[in-house]
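Note that this complex is displayed minus one protein chain, with the remaining chains in position.
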Amino acid sequence: MKKLIQFKNIVKEFDSQIVLKGINLDIYENEFVTLLGPSGCGKTTILRILGGFLEPNEGEVLFDGVDIAGIPPYKREINTVFQKYALFPHLNVYDNVAFGLKIKKEPKDIIEQKVMRMLRLVGLEEYKKRRVTEMSGGQQQRVAIARALVNEPKVLLLDEPLGALDLKLRKEMQRELKRIQQEVGITFIYVTHDQEEALTMSDKIVVMKNGEIQQTGTPTDIYNEPVNRYVADFIGESNIIEGIMQEDRRVVFEDKVFDCVDSGFEKNEEVEVVIRPEDIDIVPAKDGKLTGTVRSVIFKGVHYETIVETKTGTRITVEMTVSDPKPVQNISADESMSANDFYIDISDIPELTKGDIIARADAQAWKTSTEELVSITKVDYEVKAEKGSYPVTFSTASGTAVAIHMIVADENKVENGNEVIYAVNIYKTIDDIKESIVLDTDLKTWANAQAWTADGETGIAITGVDYDFEQENIATGTYPITFSTRGYEYKIDTTEKYEIGDRVGLDFEPDDLHIMSREG
Amino acid sequence: MKKHIFTKIFIGLTVIFFYLPIVYTVIFSFNSSRSLSVFSGFSLQWYQKMFKNSDMMDSIFYTIVIAVLATVISTVAGTVTAIGLSKSNKILKGVTEQINGLPIMNPDIVTGIGLLMLFSSLAVSKGFMTLLLSHVMFCIPYVILSVMPKLRSLDPNILDAAMDLGCTPVQALIRVIVPQITSGIFAGALISFTMSFDDFVISYFVTGNGVNNISIMIYTMSKRINPSINALSTVIIGIITTVLLILNITPIILEKRKEKRKK
Partner (left out) sequence: MKSFRSMAYPYIAWSMVLIVLPMLLIVIYAFTNEGNSVLNIRFTLENFARFFSDRVFFDVLKRSFFIAVMTTLICIILGYPLAYIIARMKPKSQIIMVLTVTIPTWINMLVRTYAWRGLLEKTGLINSILSLAGIGPIQFLETSFAVILGMVYNFLPFMVLQIYNSLSKMDRSYIEAASDLGADKVQAFLRVTLPLSLPGVISGITLVFLPAVSSFFIPKLLGGGKYVLIGNVIENQFLTSGDWGFGSAISLIMAIVIIISMQITKRLDRDTSSEGGKL
């Protein structure tokens, strides 16, 4: 195949904002090339530069080996199917398609022949006298394609041509476009943000991000061998796991060594491992390379998307003592007051303030009649940095007072490999629990639950809050509450339905693992 | 029911209010006597007098020539400008639209004296040219104003599409843009014609050297009772009514012809 178009180090700026940062790309004859990327990645700009509607700030575009800078759009052997088609509303279908030929002043009978052939190609010969404004989106789309192709361009540019169509029509037009491209045998350059469209139609996909090409390759290459996390994420669903390349064809993740087919990384280089959901098989737990628990199952029409957790996160369990105390009443001052016992870490004692104590004890005072809050003016306590129980008394200006205990304990934490999780035991009232709007979050706050990396540098989100009571029907007593961080999860496409909670094994072959360098 | 009668009477009275002076003018232009209150018989004497009065005939001539020229020039210039503006950046567009609004918003007398001082300061002798320039000046904003919305409603890629299919920029404008904004261009032309044809205030300040339009003629003659004015007025009413009829009927006829062709 012959190189038809070469982009050489194309740079484009708009208002001193760089939208293309040095694009190098070769496009061959008869290729169906797709520029794929999110909106604003520069893909349409490339198309407009090729069409002649924009001039690049740097670099050159070669067409058939000739630099086409300065050649106006109407002299280029390139035609475009525009976003929303840009059909001429004052002309009917026939005249829209014939437009380019009439401009070139071709003989009338030739025009007639060519236009009718094109309308047959797109299946619209019955509609030639129809006004374009009276046609459906799919039909307008076909008119736009016919109008461009009738000029026999060497390249057809398509700028998100299916964006305005509904899903069913879009699928139909995808097949249609591919058929047309094969029939006319010219280069199609197709711009889209829809990865599925790109995978079904293209000979070559160019994945773009922020004005740069991330990867160029066939759909299979890009799908199976994404060069980085961005491409892997953009093209299809994938499981991306952090790992270390021990040596060529040997990668470590989840503390296990696996065979793979990739090589060329440095020894012990930190990498990311991609496994496509359809490449993982669920097997009995004893046969799996990894084992885990089914966490969720979603029916996706043809298959189930099953999520298996192989490693649970770090967990810590604390006790919550629930009581149902009556607030202290001070009838003469029309005041009520409440507070509860609380646990505190020894390490927090040196920096303890009265405000902390009020907050931890949930101490509140209010006017009994109006429920208007009254400020707590005095906090009496004595505490040492030693384990034990210490009395605390809160009081208001008018003498209402409540006494509670502050229990100083060792730091309650759990370490698990690289993670540490902290939480303290808590005392709560039935009302606190019942009135909570987001109980999980409140429990985290009350128990001061936090997780960190072992070096204490980075916080880790606590994603699991497990308890065994119903918020509505809480009674006094002691309840265990477990906080946990996220473990490793795998998304797997299965045809069989698994139950949540099943223990299963995961199996995959060495060539199902795709190793990528870590980004940035 | 009562309400209905009230509205009918109200509408009837306003219609009389609007048309009484017009009908009155036309009728009394055919009066055989000088009186403006008693119709004493049919006669064409005031028309004869008008046709013999070379000043009056000149003013009719100037009015029509200026109106036609101003319409053609401002329609072309306004359309070209509107297309240019539609492709310009926001600031240039905004500023130009603001300036464009000045002649529309300013009292005519202010526009008139401004132009008078401009022409005198530049030592341009007042007459046909200053009159024409002034009319073009106050007509273009109306053309731009009626063409701009049409341009705004076009597909933003339509020019690119035309050039993509082999049109040069000029061809793209003529074959693709102009056909789609024709209604706006016509509306602009119609407004320009009537604005120019009826203008008095601005013309009054910028003309000179015996070049007068009908409005100025009426104003200067109105000091004495002169039924020739009624004849002149009737001519104006006739011309404008004809123009309006043609413009309102032509689309209907075209539409009917199209329908016939469809059948």
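We just call them A and B in the order they show up, numbering each chain from 1.
As a convention for this text, a residue touches a chain if its C-beta (ideal position, glycine included) is under 8 Å from a C-beta of that chain, and two chains touch if they have at least 3 such contacts.
Treat the numbers as computed from the prediction; the structure is a model and nothing was measured.
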Which displayed chains the unshown chain touches: B
Contacting the left-out chain in the complete assembly, out of B:T71, B:Q180, B:N212 or B:S233: B:S233
Residues of chain B in contact with the chain not shown: 7, 10-11, 14-15, 17-22, 24-25, 28, 35-38, 77-78, 80-81, 83-85, 87-88, 92, 96, 99-100, 102-103, 105-111, 113-118, 120-121, 133-134, 137, 140, 159, 169, 194, 197-198, 200-201, 205, 214-215, 218-219, 222, 229-230, 233, 236-237, 240, 244
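Basically, only the chains that are shown with their structure count from here on.
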Geometric centre distance via CA averages, chain B-chain A, whole Å: 61
Touching residues (chain side chain A, partner chain B) in the complex: 51-53, 72-74, 78-80, 82-90, 99-100, 103-104, 147-148, 151
Interfacial residue positions of chain B with respect to chain A in the complex: 155, 157-158, 160-168, 171, 175-176, 179-180
